[in-house]
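Take this structure first; my questions come after.
The complex appears here without one of its protein chains, the remainder shown in place.
Right, subunit A next:
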Amino acid sequence: MRRRPGIGGLQTAAAARDQYRLVGENVAKIRTDMMKEQLATFRTQLEEFARKHKNDIRKNPAFRSQFHEMCAKVGVDPLASNKGFWAELLGIGDFYYELGVQIVEICLATRPHNGGLINLQELCILLRQRKSDREAVSEDDCLRAISKLKVLGSGFEVISVGKKKLVRSVPTELNKDHNEILELAQAQGFVTVEEVERRLSWTSGRAIDALDTLLDEGLAMIDDGHRDRKRRYWFPCVSSNSTPVADT
């Protein structure tokens, strides 16, 4: 449209803007409608899929994990409500609910030993020992169950230390120093004061402070029995004590 000078020109420009805006809104509306329709179709298809593959979803952890990802993409949360369509169709709500309960039980039972921090791997091993083999439990399942627990405000959290994931079931906050020690301990299941000083370049005071805190929180245990007479600080949460620990 050619720009015309003067008031007339301004009015035309305003009218043009309005027109464009209307078209724009229309386009947006059409897009939204289309998207809603697509999503609705998607959801229906997902429901169909879930119905057809109900057994696979229940029995196969890898399949289950991918199913969750698909749901997430469409904005569906099968775990959101225990009474919803999904929960009824798949009974998945119950599965994760039960898992959550068992996770809480295991964390409480092992707390005197590990101070409230447990290796995710070890947790899964203990969970599998409890469940019947009909329904396998993967680490992904554990993480989902734990995230549900978090929503309930139960103080459960998954933290990463080095390459491992630890499940925390106590309010103890780990600061960076503590985290670094735990990471160091992953190699052999224990550290010595000297090792902490050397590998992390800390002063003796800083090392001892951090180790003492971890000891007090019940996350570490001392071992004075090695023939080299050096005190070792063991961390049950980074080692699985199902296997005998060899240490030269």
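One rule holds in what follows: a contact is a pair of C-beta atoms (placed from the backbone, for glycine too) under 8 Å apart; a residue touches a chain by one contact, two chains touch by 3 or more; residues count from 1.
By our rule, contacts and distances are computed from a predicted model.
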item	value
Hidden chain of the complex, named as in its UniProt record, picked from "ESCRT-II complex subunit VPS25", "DNA polymerase delta subunit 3", "Transcription initiation factor TFIID subunit 6" or "Glutathione S-transferase"	"ESCRT-II complex subunit VPS25"
Which residue of A:139, A:157, A:197 or A:223 touches the chain not shown here	A:223
Option from A:156, A:202 or A:234 whose C-beta touches the chain left out	A:234
Contacts of subunit A with the absent chain, listed as residue ranges	112-113, 115, 190, 215-216, 218, 221-227, 232, 234, 236, 241-242, 244-247
